[in-house]
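Note that one protein chain is taken out, while the other chains of the complex remain in position.
By written order: A, B and C. Residues from 1 in each chain.
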Amino acid sequence: MKKLLNDPADLVAESLRGVERAHPELRVDHENRIIYRADAPVSGKVGLLSGGGSGHEPAHAGFIGPGMLDAVCAGEVFTSPVPDQMAEATKNIDGGAGVLHLVWNYTGDVMNFDMAAELAAAETDTTVEAVVMNDDVAVEDSLFTAGRRGTGAAIPVEKIVGAAAEQGRSLSELADLARRVNDNSRSMGMALTSCTVPAKGSPTFDLPEDEIEIGIGIHGEPGRRRVPLASAHDIAQMLVDPVLADRDFTGGEGVLVFVNGMGATPMLELYLMYNEVAALLDKAGIVPVRTLVGPYVTSLDMAGCSVTITRLDDELLRLWDAPVATAGLRWGM
Amino acid sequence: MKKLLNDPADLVAESLRGVERAHPELRVDHENRIIYRADAPVSGKVGLLSGGGSGHEPAHAGFIGPGMLDAVCAGEVFTSPVPDQMAEATKNIDGGAGVLHLVWNYTGDVMNFDMAAELAAAETDTTVEAVVMNDDVAVEDSLFTAGRRGTGAAIPVEKIVGAAAEQGRSLSELADLARRVNDNSRSMGMALTSCTVPAKGSPTFDLPEDEIEIGIGIHGEPGRRRVPLASAHDIAQMLVDPVLADRDFTGGEGVLVFVNGMGATPMLELYLMYNEVAALLDKAGIVPVRTLVGPYVTSLDMAGCSVTITRLDDELLRLWDAPVATAGLRWGM
Amino acid sequence: MAGVDNDTLQRWLRAFAASVAEQKDALTALDAAIGDADHGANMDRGMAAVVAFLDATPPADPAALFKQTGMTLVKSVGGASGPLYGTLFLRMAPATGGAGALEPDVFAKALRAGLDGVVARGKAELGDKTMVDALAPALDALDAALAAGEPLAEALRAASDAADRGRDETTPMLARKGRASYLGERSIGHQDPGATSAALLLAAAASVVADQEAA
Partner (left out) sequence: MAGVDNDTLQRWLRAFAASVAEQKDALTALDAAIGDADHGANMDRGMAAVVAFLDATPPADPAALFKQTGMTLVKSVGGASGPLYGTLFLRMAPATGGAGALEPDVFAKALRAGLDGVVARGKAELGDKTMVDALAPALDALDAALAAGEPLAEALRAASDAADRGRDETTPMLARKGRASYLGERSIGHQDPGATSAALLLAAAASVVADQEAA
């Protein structure tokens, strides 16, 4: 394993020290591994909390700031954070209007956020709602599984709900909005390589030079199926087809197309993928009105990409365009 | 080689199609492989042109927009663009105040930009100045070499000069400013792995699991020396020491610290590196007042990082903070 | 015997911690095949934290011991296994009825309460390829052996054997819960990591109770 680290056991803690030093606009509680907007709680505003395992950077801490999240909890690499962290963060971002938990749909995350909500209810009088994000169409038969994973949809959900929260909307309105954006989103990912969890020290799985995994998540896990290495053109088809088969994306103001890099894939290739994806959407009569290309939800040093499509209506488009100032997404301020 | 591409020969062309589709605020001349601000030329403003080989994304096209560059020329992977491209771009971004070429110091880039300036002078009446950026302290004895490479300094140079250009400063003032920022900057990089140029199809060099290269550039080339794999703590020292030995960074308003990812290194590790670098600067009495952490000047899928320090005075700090709206750097608008 | 005393229960947790530490890489390797390669690290982090509080301030009775173990696991593990193992111990606490030493049937009932908590939290059914597939047959075997009048040590041995069998039987199963479920058919042929750690938990119990009786 070749990585920039000291003791793998200290990776998350030391990286959070770096986040703290690099971002005076954030505040880090190292004991609880919570990263806050420096000015949290924002009085009168619903607090937005997310988080999850580490190794997905810029998710999650890269999306804290005006117009997006108020805090995130960081877990160990690929391991959900724990209820105590979440309860502590919930308490500290409650500006009097309640707190919305934006939960990525993984068994561990859901259970830990559930317990956190129970804790918060027992210990404080903060009103908490939770919305689970589950956009990954690679997970079929979701009745017989842990349900669809939360992947790329988190970015539009957190951005759009973040903008609406700044407008002073209520907790239940924001929860509805989060569900709406999530329902409007579908994703599918693929891997050229696995990734190396530092504590393990070797790649999670082996992938021969001439094979790729289709339908992966964001934890270096194997995907739904293994196929021979294919051209970007064919890979785009393998990602876009199941997304479009799962939901109608025509109509509205058009869509947000998000081509996400899994960590080790150069932007040069991601833009080439975007070209292929856009051509397929074009053929399907779907109109990309906003675009995001780059590594936003990564899986350590995995090479590969995912495609997320979010249908935008007029309101969602305006909220997407509203100002945001985070380390990972910034415009208008 | 596992990459998201079709025919490697079409990689740059197809990626530029993606850039065009993803960024309505840019305009792409595919024949000449020039990417422009959609509103170029900006009347009365000095036009800023840079560019270089592809494979460094988000450099160079990621830095076009209000407050930064007006256009860049894209070469083949790791190959300088050609004079015709540069001359054509020069002509088209001249808003009447001349054009500044911001040239990364590589033999090919310098010679091609030289020829472009000759062409532009012969064909049009555009006034052209060129400033060569050369910040890489890994290149010692620069009298007996092609001179120090241009690496991370390009980001502060292009950002700061871009802000000053928006203020309407003259070509010669901007050239002086570019030289000043360049003189105020020093960089040093390292690689955990080489990278794979698609047309070649295998890594440029082999690096055993227990060795790293210190003093690399941004073209997947071997570095100045090979050393055993070391901790992030020790690697930070190997990068920061030669930078500080080369220039005094105390005084002024403090420094901009830029920890750059080479492409395949996760942000989790880059923040950990930033923590180490900041600790060393602290010890040396150097004050980071601005920070940039992430993959900005990459070398395809190389794992590794570089550190760039730029001394800021009051004016440079204000220009760094001025609004910018590019795909790769954005704030204040 | 006068039931399982607080010391023996602490030895149980220490023995479990020791075997998790020893099997850490093996648990992670199982999780790499059908999950995200962290089960060994997760369980080891949690059980090391349990051992740390045992060393520092050993709780006075079984209820306090289970409660603190559960809270520690919930606080320190994360992932799916943190809430599940945490809930298991948290639910065992009240089921002890405040006893200083647990009679065999009380110990068995406490474990059953723990399993019920796991199922309530995780909604897994038998055959979903989870820790439940080791825990449930183990507790059934425990109850049956105790009902047949066997001493606790023997009954726990039977429970541990049943956990091992249950663990082995996860291999051909198709996962329907947790991360492994994302793999669909591809989860078949791999042993479940959580069932594997659960089998270690039962083996540790069997071993320390046998030692207590031998002493």
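Things worth noting here:
Rule of thumb we're sticking to: a residue touches a chain if its C-beta (ideal position, glycine included) is under 8 Å from a C-beta of that chain, and two chains touch if they have at least 3 such contacts.
The shown structure was predicted, so the numbers you read here are calculated from the model rather than taken from an experiment.
Taking every chain of the complex into account, the chain not shown here touches B.
Remark: the omitted chain is touched by one listed residue; of B:Pro66, B:Gly152 or B:Gly217 this is B:Gly217. Only one of B:Phe78, B:Tyr271 or B:Trp320 touches the absent chain when the whole complex is considered: B:Phe78. Contact with the chain that does not appear here is found for just one residue of B:Asp125, B:Asp141, B:Asp210 or B:Asp314, B:Asp141. Subunit B meets the missing chain through residues 53, 75-84, 106-108, 111-112, 114-115, 138-141, 144-146, 149, 197, 199-200, 204-205, 217, 219-222, 224-225.
Keep in mind that, in the parts below, only the chains that are shown with their structure count from here on.
Chain centres defined as mean CA positions place A nearest to the mean of all protein CA atoms. When chain centres are set by their Cα atoms, the one at the greatest distance from subunit B is C. Centroids of subunit A and subunit B (each the mean of its C-alpha atoms) stand 29 Å apart.
Computed centre separation for the pair subunit B/subunit C is 55 angstrom, with centres defined by C-alpha atoms.
In terms of their C-alpha centroids, the spacing between subunit A and subunit C amounts to 32 Å. Chain contacts: subunit A has residues 77 touching two or more partner chains.
Under the contact definition stated at the top, not a single residue of subunit C touches 2 or more other chains.
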